[in-house]
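Removed from the display is one protein chain of the complex; every other protein chain stays in position.
Moving on to chain A:
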Amino acid sequence: MATGEPLIVLDSVNKWFGPLHVLDDVSLSVGRGEVVVVIGPSGSGKSTLCRTINRLEPINSGTITFDGQALPAEGKALARLRSEVGMVFQSFNLFAHKTILENVTLGPIKVRKEKPAAARERGLALLDRVGIANQADKYPAQLSGGQQQRAAIARALAMQPKAMLFDEPTSALDPEMVGEVLDVMTSLARDGMTMVVVTHEMGFARHAANRVIFMADGKLVEEAEPKEFFANPRSERAKDFLSKILTH
């Protein structure tokens, strides 16, 4: 659970896409080692929220602090900060022209200036951890979706990040592959990684999250421990959302 000062702090963050107010005065803090799951209907701004934390989406007003430091403007300092925040995308985004192992070692070699041999060794260990060491020399297109997403997690972990952001990591997967990715994420959570997870996997939210955040229409509507949230949602919006997804 959270200890000491929080790792990620968003304070009164606002963002517009043209006239659309996608983040409406969002404040949130994530402690070290905490696993926060963000849920909500489509278009509620949860993906955008996730992407503002490493400034893939710039914000219009408010402040975001990571590890005690305000997010820098575009440039070297921002690149350094991003290297400390791992990100996993819905569509995997593995580098299509590189092998799985090269995907995992590119960051350590080019950003961290690690020796290629050392990076390879660590990369193979990470691929082994996510269960795809035998795929190291294949190209992304030769792997299943679940394997690709696990490779993407290994690529993010290779940077030894202080936190990991997951932007709907299982939404593009066939149902039978969701489990293998969630298993990797659960083991990460158990190992104490700070995680912000945008997902529709309520099972993961229930058993792996320390806190659930419910967003709707760009606003942070409700936050609570998972047990509390799923048993007794306070807001009408959350009750409505849960009734729709939990009846089937």
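Keep this in mind: a residue touches a chain if its C-beta (ideal position, glycine included) is under 8 Å from a C-beta of that chain, and two chains touch if they have at least 3 such contacts; residues count from 1.
Please note the rule applied: contacts and distances are computed from a predicted model.
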Listed names "DNA ligase (ATP)", "CoA transferase subunit A", "Amino acid ABC transporter permease" or "Cytochrome b", with the criterion being the UniProt name of the chain not displayed: "Amino acid ABC transporter permease"
Sole contact to the chain not displayed, among A:32, A:155, A:211 or A:237: A:155
Where the unshown chain meets chain A, residue by residue: 54, 56, 74, 76, 79-87, 89, 91-97, 106-107, 110-111, 141, 152, 155-156, 159
